[in-house]
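Apart from one protein chain that is not included, each protein chain of the complex appears where it belongs.
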C-alpha cells in the first residue's frame, strides 16, 4: 500500500495517516518528495484496504501496490537516491569506481593495490577479508587482520572501504572497520543476513545472485530497507547460464530496468561478471555506456600470484587504462549537455 | 595432490615423502592399498608442484587431484552412508518419506497434516517454522512456537522432525526441538551457516541451490563434513531454467551422478521441484524410479487456504495415493532380487 | 477459434459451419469426438468474432482460444491420439520402444543393433542416415545408402523405421524408405521444414529444441498439423541449462504438462537427454514412471567404436536389461487396475 498525499497536504494530515497505519498494526515510512509526500505502508501480511485512507484529509491516492516491492520503488521516491559511502557518494553525478584485489593476502599486496587505486582517482577500495569459497579447502581470507589492513588503507589513502560480510559477526566487524557492507551473490537471499545488515547504519552493496530475477534482487534490497537502512547500492555481477566462454553472463539490460523501476543506484562488476582479464575493460566500457552508476574492478599488483580469481584481475597498468577509457565514456553518456541520459 | 608409490617402494621411501610434505607445511595421509601405497596431501592452499615429489625414490606418480572434494567421495568411503534421523534412517533399505506442510500455520493445520503423514507409514514430518520468503512482506513463519508444535507432533505420532534453519539461532533451535536440520536452497552456499551446522550433532538435509552445479552441491556438503558432522542428506529440489511450465526444473540425472561419486544419500522434492499439484505424483514416481533414497512431499489439510505454496501441496487423499504408488515402484527398483539397482 | 457442436448436431449443421468458415477465408478442421464434434478454425490472422457462429444451428459454443495453439489441444480432442507408425502404434496401451544406433555406420553395425532391438520385443528401429553435427568436419551420415539399410532392417525384422530428416530432400527420402520422420531438436523451429513434413502422410516424431518452452514445442507441432498431418509424436530429449554433470538436463515435468494440455503422445530420450551410458537406464525408468508413452534409446553393438555419441550408447546386454526394467514399471503405472494413471 502506498499513500500519496496532495501537494498542499499539511504536516498534520501526514501525522493523521501515520496514526491510522499504526492503529492497524502496520508501519509507515514517510518519504518527502519535491512536490508531494508519499507514505509507504509495511508490516501488512496481505493486502490493505484502501478505504482506510482514501477519505482522510490531504490524501490524494491510496494505491494497492501490485508489485511486491515498495521502498525501492520510484513511485515512492521519484528522485534517484544518492548514497553516501564514507566521504564520497554513489549514484550522484560522478562515476563511482570501487577497485582492489579480490582477496586481501598480505600488507604488500594490499598497499600496492591501494596505491594504484588511489592514483587513478577512484574513491573506493575493495578487498575481501572474509571470502565465500566454493571449496572449504580454498583460502578463506585473513579475517579481522584483513579488516585492519583496510582501515589502514583508508587512513593512508583516504579511500572508502567496501568489503564483504558473510554473517552477523562479519556485519559487525565490517561496520566497525569499513564504510560499506558488501553482501555477496551467494547470500543475496540469505534473508537473516539481509535483515541484520538492515539494522546497521552503514550502506550496503548488494550483489545480484547467480540465478536471481530482477524482482528477487529488488525484494532482497527491500529486506534491508524494511529494517530502516535505505542506503542500498545494487550490483550486477553476471548470472549463471549455459554460455561457457565467460565465467558468468553479464546481464547489462538489468541496468535500465533498475533505473526505470527504482531510485537505487546500480553498479556493474565486469571482473566477476566475465572471469577473464581480456574481457574486463570492454565490459567495463559497456557497463558505463549502458548507464551504470559505477564499477567494481579487481586489480592486483601480481595477478599471476593471486590466491583467488587471478585470471580476472587487472594489473595496475591495465586498470589505469580502464579508468581513463570509462571516464571518457561516462563524460559522454552522463553529461546533461549530451542528453544521453534516458528519462529513467 | 596424490602421491602414488611404486609397488616395491620401501617404508623408508614413504617416510621420505612424508617428510617433504611436512617441510612444505602440508599434511600427509598415508593410504596403504593392496598393491601399492598412496599418500594424500591436504593443507595446501593452492596447487602443489609435482616436481617436489616425482624424483624422490619409490615415487611412481604425483597426481594433481582435479576434483576438489574429499570427504563425500566414494574413494574415501565405498559403502553407502545410512544416516540416522531420530529413530529412523535415510539411505538404507527403506524408502524415506518426509511429508508435511510447507509452513506451519496453526495447531489444527499441523496436527491434521501429521495425522495424514503418520497414517501413511512415513517416518518423517516436515514443516517450516522459519520461512525464507522472497518478499519481506510475506508470512515469515511461526518461529519457536512452530518448533514447539513440531516437538508435540513427535511426541504424539512418533514422527521424526525435519525443519529448516536459516541462521545460527535457527540451527540452535532446530537442534533443540527437531531431529534433522534442513538447509534451504537459497542458503546452500551460505558457508557460515554450513560450518555452523557442521558443528552440531544433528543430521543435515542440504537442498541443492537453484543454480548449483553438482560440484557446488558436493562441496557444500563437504563444508558441513569438514567440521566433523558426516550425517548429510542431499536433496534435489529443481533448478532454475528458462522452462516456464513448472516452477523449477527437476534435474533427476543428478541422482545417479551423486550415487556414482559419493556415499551420501539423496532425496527428491517433487513439490518445490514442480510447483504444481498435478505434477507432484508423477515426478515423485520418477524420483523413486531414478533411484532416490527418499522423497520430501508437501501435504496440507486444505491446500487452497495455505499461507505458502498452496498450489503445490497435496491433499491428504492425494498424498496417500502417492505413497502407495511410490512404494510399489520402490519395491520394484530397490529389491535386490530384481537387480534393478545400478552398481552405484 | 474453436467451435463446439451440440451432441445432437446434424452432419448438415457441421457442413454449414464449415461453409461459413470458408466464406470468411479461413480453414475448418473437423474433429469428431465420442460425444460431440469440434471444429477448429485456422488461417485467421487476428481473433475471429464468435458472433459469426454462435447462432448457427447445432452450435453449442464458439470459444476464443486464448492459448495460441488449437489443433494439439485437448479442448479440440479430449481423447488421446494413438499414432500409427508402420504396423504398430504410439500413444496406445503399449509402451513404445524405439531403439538403435545414433548414426548408421555400416551393414554389420546396423544389423547387429537391429538384432538386439528385435529380440527385445521393441517395435521400432532408429538410426541416423542424415546426421546434424555441430562441426562440418564430423561424420555426416551415410545418406540414402543408410536409408536403404533401414528398409532392409524393416524387411528382415519387421521393425518400423524412425529416422531423421534435416531438409525437404530428406523428408522425401525418409517418407519413401521409412515409417516415421524424425525432426531433430535443432530443427524444431525450422518452420519451413515443419510445414513440409506436414504435407506428407507419414507420422512425425518432433524433438523438443534445446531451449524450447512448452508453448514453442506445442506450436511447432501445430505447424505440422496445420498442414493436415495430425500424426505427431512429441519427444523430450533434454534442455540446455548450466548443469554440467549431464550433457543436457532431462525435463520430465513436461510429460504431465503435455498430457494435461494436448492429446498427443510424448516419449522420452534418456540417451541424448543425459549423454552418459550410466545414466540412461535410471532416466529411462524415470521417464516411464512419469507417464511417457515411450522411449527412444541408443544401442550400439560396440559403443566404444561408435562414430557418434558413443559415450551414451548402451550395449545390447545393457539395453535388454533396460527393456525388462521399464516394462515392469510400465505395467505398474499404466495398468488401469493400479489406477496410477493421472486423469490427464
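A few points about this structure:
Letters A, B and C name the chains as they come in the text, with residue numbers starting at 1 for each one.
We take it that a contact is a pair of C-beta atoms (placed from the backbone, for glycine too) under 8 Å apart; a residue touches a chain by one contact, two chains touch by 3 or more.
Quick caveat, the model's predicted, so the values are computed rather than measured.
Checked against the hidden chain, the listed residues A:239, A:264 or A:314 yield one contact partner: A:239.
One of A:286, A:299 or A:323 touches the chain omitted from the figure, and that residue is A:286.
Note that of A:42, A:84, A:213 or A:315, the residue touching the chain absent from this view is A:213. Mapped onto chain B, the interface with the missing chain covers residues 240-242. Counting over the whole complex, chain A has residues 211, 213-214, 239, 241-246, 249-257, 260, 273-274, 278-279, 281-283, 285-291, 321, 325, 328-329, 332-333, 338-340, 342 touching the chain that is not drawn. Think of the hidden chain as still there; on chain C it touches residues 42-45, 68-70, 132-139, 166-168, 170, 186-187, 189-193, 195, 209-211, 215-216, 219, 222-223, 226, 240, 307.
Throughout what follows, only the chains that are shown with their structure count from here on.
Of all residue numbers that take part in the contact between chain B and chain C, over half occur on both sides, making this a same-residue interface. The mean-CA centres of chain A and chain C are about 49 angstrom from one another, to the nearest whole unit. Centre-to-centre separation of chain B and chain C, using mean CA positions: 36 Å.
Chain contacts: chain A has residues 240 touching two or more partner chains.
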